[in-house]
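In this view, the complex is presented without one of its protein chains, the others remaining in place.
Which chain is which? They are A, B and C, in the order written, and residues in each are numbered from 1.
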Amino acid sequence: MKKLKMALAAFLAGLVLVGCTTGGATSIASSAAGGTTPPPASTGTGGEKTVINLALSENITKLDPHDIFNFPVFTACWMMYDTLIATDHEGNYSAGLATEWSKSEDGLTWTFKLREGVKFQNGEDFDSADVVTTFQRLIDTPELTCALTYWPYLESVTAVDQYTAEVKLSEPFGPAEYAFSNTWIIPNEAWDAEGEKLWTEQKAVGTGPWQLDEWVDGQYTHFTKYEDSWDIYETTLTDVYLRHILEPSTAINGQLSGEIDAYLSTGGVARDMLPMYTGTEDKTEMVNVDVGIFHYLQFQCRDGSVFANEKVREAFSLALDRQALVDYVLGAGSVPNGIFPEGSLGFDSSVPAYEYDLEKAKSLLAEAGYNGEAFTIYTHTGIPMGKQLLTAIQDMLTQAGFNAKIEAVEVSALNNIRKEGTYDVFLASNNYVSGDPYAHINQRILSDNHHSNYQDPAMMQIIEDSNKAVDTADREALLKELNAKMRETYAPQITTDQMQACYPINYGVTGLQLYKDGYINARYVNWDPALVK
Amino acid sequence: MENNVLLEIKDLQVQYVTERGTGNALNGLTLTIHKGESLGLVGETGAGKTTAALSVLNLLPKPAGRIIGGEILYNGKSVQKMSNKELMDIRGKKISMIFQNPLTSLNPVFTIGEQISMVIRKHEKCTHRQADEKTKQLLEEVGIPGSRLHDYPSQFSGGMRQRVGIAAGIALNPELLIADEPTTALDVTIQAQILELMKKLKTQYDTSLLMITHNLGIISELCENVAVIYGGRIIEHGPVKDVFGTPLHPYTAGLLGAIPSLEGKKERLHAIPGKIAGATNLPAGCAFHPRCEMCIEKCKSQVPPMATVRPGHNVACFVKAEGK
Amino acid sequence: MPNVMRFILKRLGMTLVILFCVSIIAFGLIRIAPGNPAMLVLPDGAPEEAIRAMEVKLGLDQPLPVQYFRYIGGVLKGDLGTSIIYKIPVKDLIFQRLPVTFQLTVITMVVCLLISIPLGIIAGSRQGTIIDFSATMFALLGQSMSTVWMGILVIYIFSVKLGWLPSMGYGTWQNFVLPAITLGYPVAAQVTRMGRSGMIDVLKEDYITATYAKGIGKAVVYTKYAFKNALIPIVTIVGMQIGTYLAGAVVVETIFAWPGFGQLIFQAVGTRDYPLVQSCLLVSAALFAIVNMFVDILNSFIDPRITLH
Partner (left out) sequence: MDKKILFSRMLKSKFFMVGAVLVLLIVLLSVFSPFIVQFDPVTNSLKDRLISPEYFASGLSGHVFGTDDLGRDIFSRLLLGSRYSLFIAAAVVLVAAFIGTILGAVSGYFGGVTDMIIMRLCDIMMAIPNLVLAIAVMAILGPNIFNLIIVLIVTSWVQYCKVTRNNVMVVKNAEFVKASQVLGAKKTHIMFRQIFPNVTTQLIILISQQFGWTILTEASLSFLSLGVQPPTPSWGNMIADGRNYLITNPWMVFAPGIALMITVLAFNFLGDGLRDVLDPKKI
């Protein structure tokens, strides 16, 4: 028996050893290993609320403000960083770290007068050197998401004086203000000293009112108040937790039990889940926002493909009862009238919504000589409501006489399929940051990076023109033209819906900016006990 | 003699219920063991020897085996009616048992020392160390170095393991030692060693012995009296020299005839014709009658009672009892 | 005990060979999978030149053998690579996730063994009684419960209907309860069954009759003399399960939003984060091997007939 005990002790000691060695490796590890990080109570002991918990529906993988953008990274960046130009995400721009800015006649040179007396969270002063560092990084590292998405023509950046900076472009660039409003400024001294360690070792600092305390992968991102921020505001809050909770029911249960103050799911909470909130009407408010998140279908238009024929594409579009998709699958939202959702640049209210006409679809199909050729509609598992939409769409298509199969694959697999152009149709979702469709139409239609093989020189010319249209009104007109063209040809994409997001937010939580492009800015989050019912 | 009866088995009936049917392992076994007596119980495989031994300690395998009639009295007290506590106090201390197969009767995951000392610790107030000391002595006594106390059964040969079994059996100097075929599973040479050991111990300890075996040689070496069992019943009982010298029951005679003798005249070996009576299909009347050369009509329907043929020598046979 | 040391060394040697094979399998598997990590670190719809440039940066343009030997060379030096997606060392990611899963596994195992071993032993020693029947039903039901269904059911009962326990997250002891129940019930069921049938078998043995014949009472026989024998298969199965859970609790971690190792592997496979997938599979195989080695050592202490070789 003694030996058994010894053996058991040895076994347990072994286990503990494994646990310990895994425990103390890094700073992020130790906090996870300790297991002593309960979600802080939302209400402080003194009755005054100091900690706020906001649930987000996606993980972040790192906090580099110039790389990898998904919704939560934006939310996290807004907490701590600033851009030169601020935006309300509806096409209006205002002063950020730059108090004034101007562009040259040709639209190639942008000059910024910088805000003075701003301090980074590491104590560093903000000046033109930081602007140079930021844009130089984008020039030097063109594969960064920020550079790829917003800065095709970035040429140089110079410091004119301590508080004046100049950014030069190689081509006229219509959406320049939009691009500036999405480029966060990083501190030059810290960058020189730490480089990539700023993000890999969680040393990121910005100028915003909240500073990063800790990001625990898969769990939360914790911010504490930065009192010396130029943008400080009055609040009792001292800590903000962005909690990354992938399972909707999990997050909702968390809110019901008081662990979560607001559930800011990307695209809002699925309508079918809202009954879970029954009985909490006096505690939680359902905030509905018409967000510019939309689903679209892209056709394979290569010669020989079923969808090379415009009539088949039209029949496909006519067969979709989009109202039913909105009402029954999504539960809310609206039927779109093209590729630009309401609220985004290029939206044309004079264009009627997509039509639904089953009979017409059938006759068009017959005209087109479609003989039940089978095709597959792909989507990937990360598309919100993607599987449900496809299942419903498949059925609608069957009624019109299409022979559609559906497949939801991993995002990697879909990437491959799109790269090879081996799809017939795929369903994806998108949104336009700040309501500007620049990235979408350039990457997916003009560059055809998803290989639809749709060729229409006139359509492509419109896009190229719009890129160079420095005047916003001109751009808008061109985008409307593009929309009309796409509506006419049903190529290469049609949209199915525009989502209405529902964010359950507890009474008392204020200051959340729920943008129309689907992003959420919690930089000015606040707590007003007077609003609690 | 009457007042120093140690163990008395009266008309014991034991039944086994299995899916192949119900078997009567014991059908009215009656047996008496006196203090200091060493009794041999002899019979073929399946005659009910082990069942009898287990019944004495109330250790029949449950729920298959159960006593359906008769009585076992230890020092005049019914074993069946004893409480669990009383039974536990008797087992190992007053009556102990040596099992047939030393390969299966020692727990493979405990040291041999533990398996001996557990009986000491159970019945005597002593520390682990004292128990270990005593265990060492016992091991030495049965011919195993005391230093092997901490070894496991798998590290011993069959004969050595049986020595361990014996050591555990005699550990507390019991009043009655039941040895259930202690040598059957062993090689012939080892058998002799074990027998020597038992002989030595028997003279050293003043213990009553119930030696169960099918080996008549062992009985003639170790026992004063012998009982022959057949079909779950004693058919002949008496002093070893009487029973072996002038066997009365045809079965006993047959058994003896089946043993080749080195010293005796070269005669033909007699085999008993037919198969042993099984517990599930016990013949009516005398269980031996289908194999018996002297069978008369009465034997087929009536169970022959035990009859004393000469002092101390009893037999259950119509023919032999009348023939007297 | 030199015997044990020799065994450990030998076993570690064998583990290394297996790990080597696992590394090749992991390397090959994830590269056969359609998809390209370079595309996932770039914005959706990035131009092909950018993708190609990223491939060069990540070393994915190199021939496969070169990539493999680069990777394995790093592993031998203790460098598990850098995650393509997270851009931080894989080691840090694993060390961050593993303790989370580790806690859940250990707590689950301890609780479930505390329940299931006594239950199995009692059931086995009282064959045919109502306790036995209940324990058997408990066990059969547990082995029939899909983790998926079980997880959702306990959430429904304890979080939604009763509101007693949180249904998600990680941190306080309450967070452990539901995942532990979900994860532990099937194992508890299995252990109960093994304990029961082991006990039934052991109690039929001659040596148990011999123990009774020494005057030892039932209680001691069950809890000591027969127990140790019945324990051997349980230790083996528990070891297997610990090894499996350390890496494979993906479903439970998904249902309960538990930021563990299983989720990490699942995500890594999904994003084709080659170094992360490779190293996660290696680490889980290594853990499995180590746990099983402990189990074998433990079993050799329980049962001297088992020789370590």
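As a working rule, contacts are C-beta pairs under 8 Å (C-beta built on N, C-alpha and C of every residue); 3 or more make two chains touch, one makes a residue touch a chain.
Being a predicted model, the structure only gives us computed values, none of them experimental.
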item: Contact residue for the chain not shown (choose from A:L154, A:A408 or A:L479); value: A:A408
item: Candidates A:T145, A:S181, A:S249 or A:N442 - the one touching the absent chain; value: A:S249
item: Interface residues of subunit A (partner: the chain not displayed); value: 248-249, 270, 272-273, 275-276, 278, 321, 324-325, 327-329, 381, 387-388, 390-392, 394-395, 398, 406-410, 412-413
item: Subunit C residues touching the omitted chain (full complex); value: 17-19, 21-22, 25-26, 29-30, 32-35, 140-141, 143-149, 152-153, 155-156, 160, 243-244, 246-248, 250-251, 254-255, 262, 265-266, 269-270, 277, 281, 284-285, 288-289
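Rule of thumb we're sticking to: only the chains that are shown with their structure count from here on.
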item: Partner chains that subunit A and subunit B have in common; value: C
item: Whole-Å gap between the CA centroids of subunit B and subunit C; value: 53
item: Length of the line joining the C-alpha centres of subunit A and subunit C, rounded to whole Å; value: 36
item: For subunit A, residues contacting two or more additional chains; value: 1
item: Residue numbers of subunit C (touch at least two other chains); value: 228, 302
item: Partner subunit C, residues of subunit A touching it in the complex; value: 1, 3-4, 6-8, 10-11, 14-15, 18-19, 22-23, 25-26, 28-29, 32-33, 35-39, 59, 61-62, 64, 67-69, 142-143, 145, 148-149, 196, 199-201, 216-219, 243, 245-247, 249-251, 253-254, 256-257, 259, 276, 381, 410-413, 415-417, 419, 439-440, 443-444, 447, 449-450
item: Complex contact set, residues of subunit C against subunit B; value: 128, 204-217, 225, 228-229, 232, 302-305
item: Touching residues (chain side subunit B, partner subunit C) in the complex; value: 54, 57, 59, 61, 63, 84, 88-93, 96-97, 99, 101, 104-110, 115, 118-119, 122-123, 152, 154-155, 165, 168
